[in-house]
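Only a single protein chain was left out; the remaining protein chains are all shown in position.
== chain A ==
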Amino acid sequence: MFEEVSPRLHVPAPAIRPGDDPDFSHVAIPRAGAVDRPEPDTRPEDMREMAFSIIRVLNRKGEAVGPWAGSLSGEALLQGLRDMMTLRTYDARMLTAQRQGKCSFYMQHLGEEAISCAFQRALRPGDMNFPTYRQAGLLIAAGYPLVKMMNQVYSNDGDPVRGRQLPVFYSSKEHGFFSISGNLATQYVQAVGWAMAAAIKGDRKLAAAWIGDGSTAESDFHGALVFASTYKPPVILNIVNNQWAISTFQGIARGGAGTFAARAHGFGLPALRVDGNDFLAVHAASQWAVERARRDLGPTIIEFVTYRAGGHSTSDDPSAYRPKEEGAAWPLGDPILRLKAHLIQLGIWSEERHKQAEAEILAEVMAVQKEAEAIGTLHSGQRPSPRDMFEDVFAEMPPHLLRQRHEVGY
């Protein structure tokens, strides 16, 4: 016999709210180098503990330690630092541009730069990312011209997507950056489908799916995992857990799963959980998953643990739902400062060179900004031609659209 009680609704809540002292004691963080590196062909059931720990390479002294260290050369790391600094500078300029009314909306990456910048270094041309709105580092690391990104944000006449998309919804097939979907998670399942196509055709390409912690609640996420689990195509299923889905803390989408990475277990997929603010750890884990895909060993789920240090977008004020000091208290630190410390520790970087690089990058970004603004911004200068409005609805323009185009004078 048992005692019957009326059901209660369980509503998870973050430990702290504005006015409280930031507290991340609930985030268990292992020491750098402490997590094993299983062979990429390890059976998922033999590496389940990976979903409950955090792969870290850089320690407090800026040293790269443990079995995941050593995946990148000093030169590649210097480029990685530059990519992250470029992204942060670009973000800051665009955020200001939005406040000045040059674009309607912007989304920055503050604190999350390492994830997209390092991940792209593990891919090769022909691979395809299906990103969300906080992975512009994929483009920067792939060498996509900054001016095109800015033109897109300004929706001016140089916008590669011709004024059809919200700011930051970049798109470049050539750079392995699929058009961003404004409906969260829709592309998670498409990435799996894209990878299945590669498998059907025998193309040696892989797809990378991207999703945030909050959007894992979408059915697309679960559909994607079913197909990934069944057909085992070459796909990497990335989850960026930046703790916050706008104002909703990650516990709401995660429920009782413990971690997002652990969602993989029910699907028989291998999962890694990684320090998303550690450039070296992000790259090493990505490379591990890439190796699995290239050896036809199937999909991998990676949860990148990070912290969204800025607002969700320019329309969001996070001080309404979390302490202002929370970002500074985030125990995994700042990805740029951590990589900088490592490079100094390696003896290939210095405070002076860093300062100099900051100034160079700012000058570079400002020059690009001038170039973009010379074409136009949201409300001024040259804007996309109304002709473009009627293109690309269909592969070939049907007569009624040509007529409508003529009716508006183009």
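Quick note on the criterion: contacts are C-beta pairs under 8 Å (C-beta built on N, C-alpha and C of every residue); 3 or more make two chains touch, one makes a residue touch a chain; residues count from 1.
FYI, contacts and distances are computed from a predicted model.
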From the names "3-isopropylmalate dehydratase large subunit", "Flagellar assembly factor FliW", "Na+/H+ antiporter subunit D" or "Pyruvate dehydrogenase E1 component subunit beta", which one matches the UniProt record for the unseen chain? "Pyruvate dehydrogenase E1 component subunit beta"
Options A:77, A:97, A:195 or A:274, residue touching the unrepresented chain: A:195
Answer key for A:112, A:220, A:303 or A:334 versus the chain not shown reads A:220
The one residue from A:42, A:79 or A:179 touching the chain left out of view is A:179
Interface residues of chain A toward the undisplayed chain are 128, 130, 157, 159-162, 164-165, 169, 171-173, 178-179, 181-183, 186-198, 200-201, 203, 207, 219-220, 222-224, 226-227, 230, 385, 387, 391-396, 398-400, 402-403, 406-410
